[in-house]
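A short worksheet on the structure shown next.
Missing here is one protein chain; the remaining ones are kept as they sit in the complex.
Chain lettering (A, B and C) follows the sequence in which the chains are written, and residue indices restart at 1 in each chain.
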Amino acid sequence: MVKVGIIGATGYAGNELVRLLLGHKDVEIVWLGSRSYIDQKYSDVYRNMFKLVDARCMDDNMEQLADEVDVIFTATPQGLCASLVNDEILSKVKIIDLSADFRLKNVDIYEKWYKLEHKSPQYIDEAVYGLCEINRDKVNNNTRIIANPGCYTTTSILTLYPLVKEEIINPDTIIIDAKSGTSGAGRGAKVANLFCEVNESMKAYGVGTHRHTPEIEEQLGYACGRDDLKLIFTPHLVPMNRGILVTAYANLAKDVTYEDVKAAYDKYYDKEYFVRVLPKDACPETRWVEGSNFVDIGFKIEPRTNRIIAMGALDNLVKGAAGQAVQNMNLLFGFEENEGLKIAPMFP
Amino acid sequence: MVKVGIIGATGYAGNELVRLLLGHKDVEIVWLGSRSYIDQKYSDVYRNMFKLVDARCMDDNMEQLADEVDVIFTATPQGLCASLVNDEILSKVKIIDLSADFRLKNVDIYEKWYKLEHKSPQYIDEAVYGLCEINRDKVNNNTRIIANPGCYTTTSILTLYPLVKEEIINPDTIIIDAKSGTSGAGRGAKVANLFCEVNESMKAYGVGTHRHTPEIEEQLGYACGRDDLKLIFTPHLVPMNRGILVTAYANLAKDVTYEDVKAAYDKYYDKEYFVRVLPKDACPETRWVEGSNFVDIGFKIEPRTNRIIAMGALDNLVKGAAGQAVQNMNLLFGFEENEGLKIAPMFP
Amino acid sequence: MVKVGIIGATGYAGNELVRLLLGHKDVEIVWLGSRSYIDQKYSDVYRNMFKLVDARCMDDNMEQLADEVDVIFTATPQGLCASLVNDEILSKVKIIDLSADFRLKNVDIYEKWYKLEHKSPQYIDEAVYGLCEINRDKVNNNTRIIANPGCYTTTSILTLYPLVKEEIINPDTIIIDAKSGTSGAGRGAKVANLFCEVNESMKAYGVGTHRHTPEIEEQLGYACGRDDLKLIFTPHLVPMNRGILVTAYANLAKDVTYEDVKAAYDKYYDKEYFVRVLPKDACPETRWVEGSNFVDIGFKIEPRTNRIIAMGALDNLVKGAAGQAVQNMNLLFGFEENEGLKIAPMFP
Partner (left out) sequence: MVKVGIIGATGYAGNELVRLLLGHKDVEIVWLGSRSYIDQKYSDVYRNMFKLVDARCMDDNMEQLADEVDVIFTATPQGLCASLVNDEILSKVKIIDLSADFRLKNVDIYEKWYKLEHKSPQYIDEAVYGLCEINRDKVNNNTRIIANPGCYTTTSILTLYPLVKEEIINPDTIIIDAKSGTSGAGRGAKVANLFCEVNESMKAYGVGTHRHTPEIEEQLGYACGRDDLKLIFTPHLVPMNRGILVTAYANLAKDVTYEDVKAAYDKYYDKEYFVRVLPKDACPETRWVEGSNFVDIGFKIEPRTNRIIAMGALDNLVKGAAGQAVQNMNLLFGFEENEGLKIAPMFP
């Protein structure tokens, strides 16, 4: 049994990690770290876990934790993982970081968009950007740090990757209009996230400044061999708990038919368990992926304007966070990649 | 592998059965019956099942079905199961009926409350009322028909059973105020169930006339040896997808402490996997059971009025329908009772 | 023009007061008090008021305010109004207190249930409990303090008053099961009120201990000449913004027909603009009163158990708070009682 520790276990992603890991036959959760709820019973913080998890919340001592577990998931605010990790820890334990600390290869971009000094830039290069469908080959038993991709990022990249890679679209024309359920905003007590503030409303936020923008640019840049790719990414808050929907627009770079584009998607995703390219004319809907690790993708060629509209949907807490982290763990430890993740979406 | 057929596979409970059975290691779904969507791909009706279920919807031919499967789940409107079942079918296959046809032992009460002639009264006696926690001993390999309890009923009975059985409350004073998510209203296209009609509203319905009333009365009547028990049951519609919350009130029949009542609950539920009696002063909330087969129960003695307030919460599509049906199937076929049902509740 | 000041203008009830008073032809809002947002533009806190309200938030200085306005609404936490008011202030200005400070005539009960020392018990007697439909005659130009009733209380009392007053029910058997939208929980930043915590869930809270209980008992006690009335009141939180639904149960005290009970309701409410007794068999639904000052009432005699189920619905921020406060203001200043309140409910 692989022994697992979670730092940040009482956030929404942390709780989702617990849910998924409870259903994983090869792991045992031995450490639930939560600075805010230290010494409290985990099932008093998340009563869904009553009678399923007996443990109390522990502190965030990564050094001690490294002695007791095989892998640490950090589901914490930006900066914490980078400030805790060191050579000794990495010699003992693998890290799957759900925060952004090791996602951006360019530390200057990290520091500019996150307005944070990076405390461990020396580990950025070795960290693998854990978008399994694209970087699977880079993950193996020797990998020490996985930078688990963001929720918006995962949806955006998987939706656009084949179009960029196969030069179907002009990458300089990409516009990503993204919509997210409210669990993406975290469990912090803020007026803006109160039920009455979010319910019955819709808004854009972080327009032109959202931190997932450079992450998408960097990864799609790799796909087209560009290090200066710029695109527009606009996130919106939706009155629902879970789910991200991305509607992406770009100019077509060549004359293509539906079949051409479908073939491009199939080239990359045909064998992927977690990516479902929908039948022609079907649009992804977040309800069809809820609770699962699936990404649903659809697209429509718009001949009147010579553009394409590509759409993707996933559950931000699963494929957008905890599920992808478990998928990465499976790769790290040589388990079946979908072990513990063969969960059918729950509807309604 | 046990071969399973579902009649009524395209209702919400049918889809939930599919979700749960996909996660059950000992069964294979071989027939998805749906009169309304016959010949359509199941995953076109419920796209959550895309790439998971390849089959097309079949008709409701129970005779043919009986030749092909080991157990039939009927998740259909009242009357259908009773009209289809016959000796030959029962000689070949087990029936787990999620409708009300075999729940009420008194056929007159069935016909009065459901305003339907019962087409197979001869099978009522042998059908086991499948509330596993209470009637587990009645289910075995020879059982031919399980009457799977209703969602409101399961919540109400499990919440009140120990109080009635242990004579803690006066059963003639029971008032059950129940609140249900909208999936309980089914997938029929009705104006009353449109998003804009249900959202941002709350209402009682079926006041004094809801069909689950006599089912609760009959079962709680068995617990106290009364065949004339009458109680009030008032259902309400809540703007949420899933979940039933029952708030039940009754006069105390004797002087009891918190510990006395807790002991009564523990006597019946301490060893039950699916019943979670919450810590003192905790109230059940539907969010903590969503997606799971758990029932959460709490209570509060109200000394000022010498009454007790007992509360129960479950997911109407799981423990209130499909989950309980799978639990019954497990009993029928000698599987572990929680096989396929060890699912942690999903939050948020 | 009557000059109005609001203390606590940035809570939900405060914002609703602003909305209603903007539509009132005889008043002018001259002071928007808010300790938390002092000096900020009101329309930056509540952007619905952009271009409608230009003022900035002021502090809570009631003495200064008393010099500038004719009436002060206090929409603040318990205790604040009682701690600020004094003879000089009352000599200059009328107070409509939306908190509980002057609702309970028995100060011991106040201090016990609110766990607060009452700072101005000397004014309790003169304060009029402003449930206009019942206490209209007590309000006139000399009234100095209105204790504006609570939201649960208004719904509960108006629903039950004729039944108690006309001795149709046994008041010792009253059980009130109440359901409230989340705006009733206020705008404070608490984890429990985050979107993801409230959405898709339903729970009871404050079981046996909610502070509106003694207020309902006191007022219904007056109706039946009892100072020791005890009843059960159980509030629930519903995933919707606005609306309270009360489902009340009681034993019938005499043999009555539908017409008898209807006549009792008509006796008290037939001429009331804001109370709508629904047609036979219709159940109140919160959606039909949203945004308005109406209370909708329905009832059903349950002959099997000799009980009655009485139901009431209102908008907690209007008839349950700001609307009723404006109605009281209209009485205080001799305006038409429904001036500014002839607003049709908004649906959906």
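Just so it is clear, a contact is a pair of C-beta atoms (placed from the backbone, for glycine too) under 8 Å apart; a residue touches a chain by one contact, two chains touch by 3 or more.
Just so it is clear, the model here is predicted, and its values are computed rather than measured.
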Cross-chain touch to the chain not pictured, restricted to A:28, A:67 or A:200, is A:200
In the full complex, which of A:81, A:240, A:256 or A:297 touches the chain missing from this view? A:240
Checked against the full complex, the residue among C:70, C:197 or C:296 that touches the missing chain is C:296
Any idea which of C:34, C:183, C:247 or C:293 touches the chain not displayed? C:183
Contacting the left-out chain: of C:121, C:206 or C:345, that is C:345
In the full complex, which residues of chain C touch the absent chain? 12, 15, 18-19, 22-23, 44, 46-52, 183, 200, 241-242, 276, 278-279, 282, 285, 287-292, 294, 296, 342-348
Spell out the interface residues on chain B facing the chain that's missing from view. 12, 182-183, 187-191, 193-200, 239-241
Touch rule applied to chain A and the missing chain gives residues 172, 175, 177, 179, 181, 196-197, 199-205, 207-208, 230-232, 234, 236, 238-243, 245, 247, 249, 283-287, 290, 300, 302, 304-305, 307, 309, 311, 313, 348
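The criterion applied here is as follows: only the chains that are shown with their structure count from here on.
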By number of C-beta pairs in contact, which two chains lead? B-C
Once you find the CA centre of chain B and the CA centre of chain C, what distance in Å lies between them? 39
So what's the Cα centroid distance for chain A and chain B, whole Å? 36
Where chain A touches two or more other chains simultaneously, the residues are 12, 183, 200, 241
